[in-house]
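The structure's right below; bear with me while I get my questions together.
One chain of protein is taken out of this complex; the other chains stay put.
Up next, subunit A:
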Amino acid sequence: MDDSARRLLQRLIRRIPAQMLKTTLEKWGRLTAAQKQSMDFTEPKWAFTERLLDICEENGWTGKHITELEMTYVIDNPNQGMWYAFQLMDPEDDARSVELTHFKEQFKSHLSELARPVSVKIKKHADDAIWIRIAWGDSFSRPNHLKPTYVVHHLQTPYVFVTSLTSKQKPFLSQALVLSTRHQAIKDASLSGRKLGAIRDLLMRQYQQVFPTSYPSPLAERNETVSNPQIEKEQAKSAENRLQMACEAFGDGMLPQLQSSVYKLETKFKDHTNKTMTEREEPFRCVVKFASTNLLESLRHCAASGIASTPVTPLLSSIPLKGRNYFVIKDNGPGPSSQTRQTQN
């Protein structure tokens, strides 16, 4: 094993929390039963790494195997770093019939042509997600495995999720994706978060949305909370209405965990009491950021409890509706552009 592979393994073992080491190695599946027995998961990490390096030497493994181990770990623990969503646009006629092997071949070949040298590893996960690991090099150096980019895509959907991508690498990845998925363009979906599952669920609508209906869903279990007849809730009806509107805007049950929502304002300052600012020609630029451990849950609670007025303002309900958490707000008249918006009430 060469030096870079050793370094990669050392870095990786340091990165994996001690309690996950065993499961990760199991999932990797390369160690024999005997080798697994010989590993002591209680010893300090540096000793553990030495033992693992010895096993790698015994088996003649290379950097390739280590990147495989890293991929196994990342697929199971994707919530590190920021994930960004992209959307593929204008599918060609045969975009719907792109199948796995074809996509893999095309992506690898296009990316290698565009960004030589590059090291690409593609793996299909059980839930139909295609995971791609890319180590980038340049004309002076071999692919750098210490800073790989990870990409996740589900075929036949327009969404791609990316982490650890620099602006220099972006055009190459975009081009390779567009060509291999048979689309004409790719754009930034203005959605980012630390939890891959959350942004994926939001875009693929894999959470419980609420629509007005006069009937309960067929065979749905109704949890009828038996209320104490001795207790009467004042304003029960308005509380119920607020809850209904909050759920219609954000959803029911567990909501995808977003951490923030950013509004970049490029609107003119409006305040009658401050003439100096109001008279200015240029827009008053400012950025408003909402942050929370679970933003959608917080917003839903705000609406349901009356802190935020209902019906929920489109500024907030657009987050789940449009599947984005970055907005640029300008003073333009109500227009169809996806970026410019104006409060409608």
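Details
Basically, contacts are C-beta pairs under 8 Å (C-beta built on N, C-alpha and C of every residue); 3 or more make two chains touch, one makes a residue touch a chain; residues count from 1.
Here, contacts and distances are computed from a predicted model.
The chain absent from the displayed complex carries the UniProt protein name "Centromere protein O", chosen from "ER membrane protein complex subunit 1", "Centromere protein O", "Proteasome subunit beta" or "glutathione transferase".
Touch with the chain that is not drawn comes from one residue among A:K36, A:K64, A:R205 or A:K289, which is A:R205.
Check A:S38, A:T62, A:N79 or A:Q156 against the missing chain and you find that the one touching it is A:Q156.
Residue A:L100 is the one among A:A18, A:A47, A:M82 or A:L100 that touches the chain missing from this view. When the full complex is taken into account, the listed residue touching the unshown chain is A:K124, out of A:K64, A:K124, A:K147 or A:K187. Residues touching the missing chain, restricted to subunit A, are 96-97, 99-100, 124, 128, 154-159, 203-205, 209, 211-215, 217-219, 321 (touch as defined at the top).
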